[in-house]
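Note that this complex is displayed minus one protein chain, with the remaining chains in position.
Naming follows writing order (A, B, C, D, E, F, G, H, I, J and K), and every chain is counted from residue 1.
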Amino acid sequence: MPDHVYKIIEIVGSSTVSTDDAIRTAIVKAGTTLRHMNWFEVTETRGHIVDGQVAHFQVKLKVGFRIED
Amino acid sequence: MPDHVYKIIEIVGSSTVSTDDAIRTAIVKAGTTLRHMNWFEVTETRGHIVDGQVAHFQVKLKVGFRIED
Amino acid sequence: MPDHVYKIIEIVGSSTVSTDDAIRTAIVKAGTTLRHMNWFEVTETRGHIVDGQVAHFQVKLKVGFRIED
Amino acid sequence: MPDHVYKIIEIVGSSTVSTDDAIRTAIVKAGTTLRHMNWFEVTETRGHIVDGQVAHFQVKLKVGFRIED
Amino acid sequence: MPDHVYKIIEIVGSSTVSTDDAIRTAIVKAGTTLRHMNWFEVTETRGHIVDGQVAHFQVKLKVGFRIED
Amino acid sequence: MPDHVYKIIEIVGSSTVSTDDAIRTAIVKAGTTLRHMNWFEVTETRGHIVDGQVAHFQVKLKVGFRIED
Amino acid sequence: MPDHVYKIIEIVGSSTVSTDDAIRTAIVKAGTTLRHMNWFEVTETRGHIVDGQVAHFQVKLKVGFRIED
Amino acid sequence: MPDHVYKIIEIVGSSTVSTDDAIRTAIVKAGTTLRHMNWFEVTETRGHIVDGQVAHFQVKLKVGFRIED
Amino acid sequence: MPDHVYKIIEIVGSSTVSTDDAIRTAIVKAGTTLRHMNWFEVTETRGHIVDGQVAHFQVKLKVGFRIED
Amino acid sequence: MPDHVYKIIEIVGSSTVSTDDAIRTAIVKAGTTLRHMNWFEVTETRGHIVDGQVAHFQVKLKVGFRIED
Amino acid sequence: MPDHVYKIIEIVGSSTVSTDDAIRTAIVKAGTTLRHMNWFEVTETRGHIVDGQVAHFQVKLKVGFRIED
Partner (left out) sequence: MPDHVYKIIEIVGSSTVSTDDAIRTAIVKAGTTLRHMNWFEVTETRGHIVDGQVAHFQVKLKVGFRIED
């Protein structure tokens, strides 16, 4: 760890199923273009309401990944 | 959207099942007196402990709804 | 309640299953040495990523318990 | 508790006597139109100064009350 | 002032013109159902982007009004 | 001071009388098991409402005490 | 008001009696060198502990005063 | 929306004209390299002063855009 | 810059015209007694409402200026 | 990591030498009674001034340690 | 400055030597792929503990750089 530098990006995932699923969706999507993802932090949980019901959850995340040497 | 004004209220839902269920419970209850609910934001997640176990989750939400013209 | 004093500690639980499970895990563990636990508040939700997937969720909690007379 | 949904409103009370009195004043006034008030949280303490003396204290509160079934 | 209790609500106004106009729009709309509005505080400024341009500004406000005796 | 290390704990006191009394109650209680308490900081002021009146105030405090050499 | 500009300073008052008294003490002291003080906001409440008792309360305030034309 | 993942970047725009113009300048510039920009949030408003006058406004924004599938 | 020390003061300007104008008004007023003002940061935007309309905007600013050698 | 639960404590270290040294001092002292310390986070940096010079730095830390099974 | 738009990224550097060195390490690393870096802001200071000693410091930074025309 002392030898590494990390970059942090912020992303938003969504899911009709659950807040945890919104997290997983965002991470998997980010992984299609990023390598060496290491940790995430939730910075906001929200969602949309349609016809008086939760239509989907949205979770905002910071994701840290190691910058390659 | 540019033509609308929204009002935001703050509510607390609870559930013995899950945090997501506490969110859904609060939204459904709010919907019995509010129309045009549009989005929510979680502002606090907490709960009560009974006999060393999570007895129920409580989630505090802000809910935005369109003011009717 | 007016007659009691409470102490608050901060703990972190983790789970490969869900954020709610990380909460429950932390509370059960804390209960092995604490009695009279009364409420919890989530102060941070994060986790580790391995091979582009959520490896486990980590939830930081404040837990309040009554100080015995 | 698990069966209830709460609503939270924000009010400001004032008093020439004390900050605690400003809290009590606000709660009593809110109670003339609300039932089932359950808890409050102080979110801001301020006041006005006249002729170099505290003229009155103002305390901003969030008040939670149970939504009737 | 020492004799009054105020209530605070949260609203969101929007405008294609400016952030100040979004504030004014929200206040005027709120005034169609509220009397004795006294002050506002901006809590969030955001907006939507369409085709790479600001489509409209959205401003979230807290509005304080005196509860009638 | 330069030679000391302090530990900080978080406690909640309550009182039917006043917020200041809730602070004093919490400190006295903490003192039954802690020595060398040095300072406190208020982190939250809240309370319960019964029958439309403040039933008791609750004040959350951080308390710093010197770790004995 | 639209014609005035205000300056805000930050001060700390203390009292062995109460938090409200610490506020009043700070304001009166500030008034010996400032005119046109208009409002205050509490930004921190803390205190020192001696022999397991609250020795004195300290309250940090922002104080706004009108700049003379 | 449930099917999309968004990325959020942070930018600073400036303008000698107005804070709204600083927002628009930043968004237009960001649009030269980003597609699918969807919303922005203001996180800081500041500026420089030259010869006792506002020389230009600077507005810090978070901008969300949809990650292409 | 490395050789300078700056002081920061907090002021409030107001305007019936716009939030930007409230900023400019405060800076110009501060400049009648301060030299070497260098930057400002907006810390609060609020205003008063009269007869259901925005009567004037108030903007709270921190202003940094170089301390003369 | 998924199998562990961590506890977090808050401590204050001080040093006449540097802020980093205040951190190291606090950690070493905490280690005389705690095992399995894993990480720290700085939550406040302050200090005392004597005769117009920094007399010592004080750093407030949260320290996380694994609860033994 | 009025003609420029800046982008802000978030990075984490670490060092076994000091917090300042962790800042410098992160900036130098970021400079291998970024030009026109202009300023940084520390957003978090933390570190890991091994065998009861600070093993390395980690500093989270926001770094602003000018977007080329």
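Definition applied: contacts are C-beta pairs under 8 Å (C-beta built on N, C-alpha and C of every residue); 3 or more make two chains touch, one makes a residue touch a chain.
All figures in this text were calculated on a predicted structure; none of them were measured in a lab.
Q: So which of the visible chains would the left-out chain be touching?
A: Looking at the entire complex, the absent chain's contacts are G, I, J, K.
Q: Can you list, in ascending order, the subunit K residues touching the missing chain?
A: 19-20, 23-24, 27-28, 31, 37-42, 63
Q: Identify the residues of subunit G touching the omitted chain, counting contacts across the whole complex.
A: On the side of subunit G, residues 9-16, 25-26, 29-30, 48, 55-56, 58, 60 touch the unshown chain.
Q: Which positions on subunit J touch the chain that was left off?
A: Interface residues of subunit J facing the absent chain: 18-19, 44-49, 52-54, 57.
The rule is short, and it goes like this: only the chains that are shown with their structure count from here on.
Q: By label order, what chains touch subunit C and subunit F together?
A: Both-contact set = J.
Q: Any idea what the CA-fit rotation angle from subunit E to subunit K is, to the nearest 5 degrees?
A: 120
Q: Subunit C to subunit D: how many Å between their CA centres?
A: It comes to 31 Å between the two C-alpha centres.
Q: Starting from the mean Cα coordinates of subunit E and subunit H, work out the distance between those two points in Å.
A: 22
Q: Show the residues in subunit H shared as contacts by 2 or more other chains, in ascending order.
A: 9, 19, 48
Q: Can you give me every chain pair that touches, using the contact definition above?
A: Result for touching pairs of chains: A-B, A-C, A-H, A-K, B-C, B-D, B-E, C-F, C-J, D-E, D-F, D-G, E-H, E-I, F-G, F-J, G-I, H-I, H-K, J-K.
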